[in-house]
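Attaching a single structure in structure tokens format; questions to follow.
A single protein chain has been omitted; all remaining protein chains appear in their positions.
Chain nomenclature is as follows: A and B, assigned in order of appearance, with residue numbering initiated at 1 for each chain independently.
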Amino acid sequence: MDDLLEQAVHGLTLGSLYAMVAAGLALMFGVVRLINFAHGEFYMLGGYAFWYAYRELGLPYPVAGLAATGVLSAFGWAYERTVIRTILPRTWHVQLIATLATSITLTNGAILVFGTQPKEVPTRLSSTILEIGGLRIAAQRLVVLIAALLIFAGLEWFVTRSKLGRAMRAMSQNREACAVVGVDVQQIALVTFAISAALAAGAAVLVSPLFNIFPDVGALLTLKAFAAVITGGFGYVKGAIAASFLIGLAESLAAGYVSYAYKDAIAFIVMVLVLLVRPQGLFGRRIGI
Amino acid sequence: MALLEIRGLTKRFLGVTAVDAVDLTVDVGELVSLIGPNGSGKTTLFNCVTGFAAPDAGRVAFRGRDVTGAPAHRIARLGIGRTFQLVRVFPRLNALDNLLTFLQQHQEENVAARLVRTARMRRLEAAAVERAHHLLGTVGLRDRASAPAGSLSYGQRKLLAFAAALMPDPDLLLLDEPAAAVNPTMINQMKEQIRALHRAGKTVLLVEHNMDVVMDISERVVVLDHGQKIAEGPPGAIRRDPRVIEAYFGA
Partner (left out) sequence: MRSARRAFGALALVAVPWIVAAVVPGQERYVLHVLIFTALYAALALSYDLVVGHVGSLSLAHPAFFGIGAYTAALLGTEARWPFAVALPAAIIAAGLAALVIGVPMFRLTEHSFAMGTLGFAVVMQIVATNWVDFTRGPLCVTGIPKPAVGALRVATLPAFYWTALGALALVVLLYRGLTTFRLGRAFHAVRDDETLAAAAAIDPLKYRMLAFAIGGALAGGIGTLYVSYVGVLCPGELAVSLTVNLLVMVFLGGVGSLRGVLIGAAAFTALPEILRMAPTWRMVIYGLLLLVIVIRWPDGVGTMFSKGASTASSEPPPRDGLRRRSRRSNAV
């Protein structure tokens, strides 16, 4: 029983990671109608930025975390202004190939710069084991879960209460109408992208003390995040988050009880199963984020 | 004899009933117009009939045969042709190839015929090319036969789409706003083309906003409002029908 609970906690950690990454992907698709195949690389770069700030520069954990998130936001901003803005008016083939190409460039670039050896970023929290009701859980895992929930709450507040957030919601429903009433569509796209990148980087900051950083980590993550986005109903952020936790739990339990080697296939299998039964995703075709 | 018979057709989108239990019959050789204010469900009805949308309830019969919910390509194969509200052509193909594409599925019999270019296939192909040229001449695009469709003006594309829909010689032609977004000269041309079709015995059902066109060429007019049929009759009667006036101008 303890074993099952422990796997469940692991599943929640995984789910938090996937949820933060998937939320960014869903946000981008919902607001800007773009699938970013290089999204996982934001996580990867965030992880390396965090590693550098924390291990190499010796900054304290929170500072290093904020620094990494900030750097990635800036990177997302720059990427939006250069590449995204150019491919947004094009057909989706162009968008897909362009972002896939970006992914390949960044991944291999990371190999050249950082090498293929994974970087470890242990913190005090990841080595502190808490005993809760007979379970032994690394403190970091709790931090991940709590932080993720706080971030999602923050996101929800932002999207429903703030002016910018409401503009984002409007844009996700009807882009043309927004342009007509004077909403700065370009600016919204920029902000959405920066938030997406920050979410991915934030995930890396929280999770890399538990899972190492290596150049290829982004590819599989993009795939699983996408599986979550599809499963939850395209462009529906809350659906993506829910689906992410589902996938995280399924993967963790499968890894523990079925087969560790094939755990990465779980996300894909969940996605295909859901699509065969409910092609519009678990939560149907919701308009907006 | 009823060529197209629609009974109780209903289609709902996200809580809105776009088409609400509509009955509509079109007899062979008729020229019927479907009118109504924006959002009254005209194009949705078209889409349900031609297989681009699946009705939630009701029945569509063509030549007495039930085609409700059949996929679009199958309905096209049965002999219903259509044009689209936002004109569609194959921009990369030239005008001639656009037309040929619309005929080929109606000429195929079996796999072998598709793989081997026999003399018979060559003859069929030649006949198709001749028909295409003829139709291009009818709509006045004969000299643009080898021009890529993407280079044609909007009005020319409408004519091309019209000719393409005619290629397989459909028994029923559904035209979605043939007079929209084109200049008056083109409108007159369109009217003439449709009248010519009617004289040749073809059955036409058209959706149209341009009242002059509707009143001018229709035998019968059907009026939709908020998805429901509210009136039906000859153009003169419809023009004076208080319910129709209410629908268009009422609060």
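In this text, a contact is a pair of C-beta atoms (placed from the backbone, for glycine too) under 8 Å apart; a residue touches a chain by one contact, two chains touch by 3 or more.
Here the structure is a predicted model, which is why all the values come from computation and not from measurement.
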Selected from A:60, A:109 or A:154 as touching the chain missing from the view: A:109
Touching residues (missing chain, whole complex) on subunit A: 29, 35, 83, 86-87, 90-94, 96-98, 100-109, 111-112, 219-220, 223, 226-227, 230, 233-235, 261-262, 264-265, 267-269, 271-272, 275-276, 278-281, 285
Chain not shown, touching residues in subunit B: 47, 50-54, 71-74, 76-77, 81-82, 84-93, 97, 100-102, 104-106, 108, 114, 117, 148-151, 164-165, 168
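Keep in mind that, in the parts below, only the chains that are shown with their structure count from here on.
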Centre distance in Å when subunit A and subunit B are each reduced to the mean of their C-alpha atoms: 47
